[in-house]
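Removed: one protein chain of the complex. Kept in place: all other protein chains.
This part shows chain A:
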Amino acid sequence: MSKILIRGAKVLGGEPQDVLIDGAVIAEVGGGLSAEGVDEVVEADGKILLPGLVDLHTHLREPGREDSETVLTGTRAAASGGYTSVFAMANTFPVADTAGVVEQVYRLGKESGYCDVQPIGAVTVGLEGQKLAELGAMHESAAGVTVFSDDGKCVHDAVIMRRALEYVKAFGGVVAQHAQEPRLTEGAQMNEGTVSAELGLGGWPAVAEESIIARDVLLAEHVGSRVHICHLSTAGSVEIVRWAKSRGIDVTAEVTPHHLLLTDELVRSYNPVYKVNPPLRTEKDVMALREALADGTIDIVATDHAPHPHEDKDCEWAAAAMGMVGLETALSVVQQTMVETGLLDWAGVADRMSVKPAEIGRAQGHGRPVSAGEPANLVLVDADYRGAVDPAGFASRSRNTPYEGRELPGRVTHTWLRGKATLADGKLA
């Protein structure tokens, strides 16, 4: 096991300090640490040091859609983006609704070595919303599943949702809901509003998200369980979560980087790179989401990294797949929308992108303080960097990013997973 000295890093954006990694743990944090006996010195030169990022919402596509992404390529993308832990969504082929499939994903994550992969189990068999999957068996498997979600689909049956919330209490699990009332979103292709009216694209109304969130927080309260709301996208959703928290309901919520930056005005291009579920909303929604992330109403940033092959996006809007990749640009988008606007400092970023997601998902050893004795899961960020996004350099197998050619601030230069560099000087190890 090697010793690494990170010299002059701004831990959580504070004053420059030195951080000594010894093997898999942080040995010391302080000023003027000696480089004697150290195998490698990394000159941070005032870069920002954060705990390794944790993504509670990643689509790794394996098994079944390895043409889009694999656990290996997805975790390489995660390491490039500063992540040391990702939660892999269950909408694979076959669906991750049994102990066997979640163990397969877990094992592939172990083998990749770039990032800890924690599989998310499906709430219902085949994501069909009819019958509870074997939640307990998935929890007891080697994967130790703690988060359950039918993401991509909503658990729309109130009784099934209630039972799931009740059942996971037995082992401290959480149900992560993709809030989308299915009847209100039949034929929906973008946010319902002035732009959809003009473009003649089927509208996805805000109330289709908000009504499910309202129902689910009340169900969680009723059964005394905790519920997590995936990818909030509307100002109304924020208000409901804020109200639920004020009432003491055990609810957490996430927002994606793209919902913090992009609006439905971009759909005027009919470019399917902007087609995502939930859809891009209005400027008013974007501002409400930013404020809610800043004041803690929204707990975390989650990428909803959704890789698709080129041909699934290089087509007319209606035929295109929904989703965009996000692991490799998330931190830059958060820097632009939250840090550079003064809404969050870097400690806040660490909280929303590492500490809290690790807490919600029970990711052992992640989201820990940058202090002696803690696991050396770390990310070093050059916040002063400015550059246009070039998807050609992505580690992800898919390139469906909305940011191609767009200048975003910040760049991850190093990522360490238990003291081992997965990314060094911007290059994957």
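Criterion: contacts are C-beta pairs under 8 Å (C-beta built on N, C-alpha and C of every residue); 3 or more make two chains touch, one makes a residue touch a chain; residues count from 1.
In this section, contacts and distances are computed from a predicted model.
Remark: of the listed names "Putative ABC transporter permease protein", "Aspartate carbamoyltransferase catalytic subunit", "Na+/H+ antiporter subunit B" or "(2Fe-2S) ferredoxin domain-containing protein", the one matching the undisplayed chain in UniProt is "Aspartate carbamoyltransferase catalytic subunit". Looking at A:V174, A:V195, A:A244 or A:V355, the residue that reaches the missing chain in the full complex is A:V195.
The omitted chain makes contact with just one of the residues A:G109, A:G203 or A:P402: A:G203. Note on the undisplayed chain: of the listed residues A:F171, A:W243, A:Y270 or A:Y385, the one touching it is A:Y270. Check A:W243, A:W317 or A:Y385 against the missing chain and you find that the one touching it is A:W317. Although one chain is not drawn, its touching partners on chain A can still be listed: residues 189, 192-201, 203, 205, 269-271, 311, 314-319.
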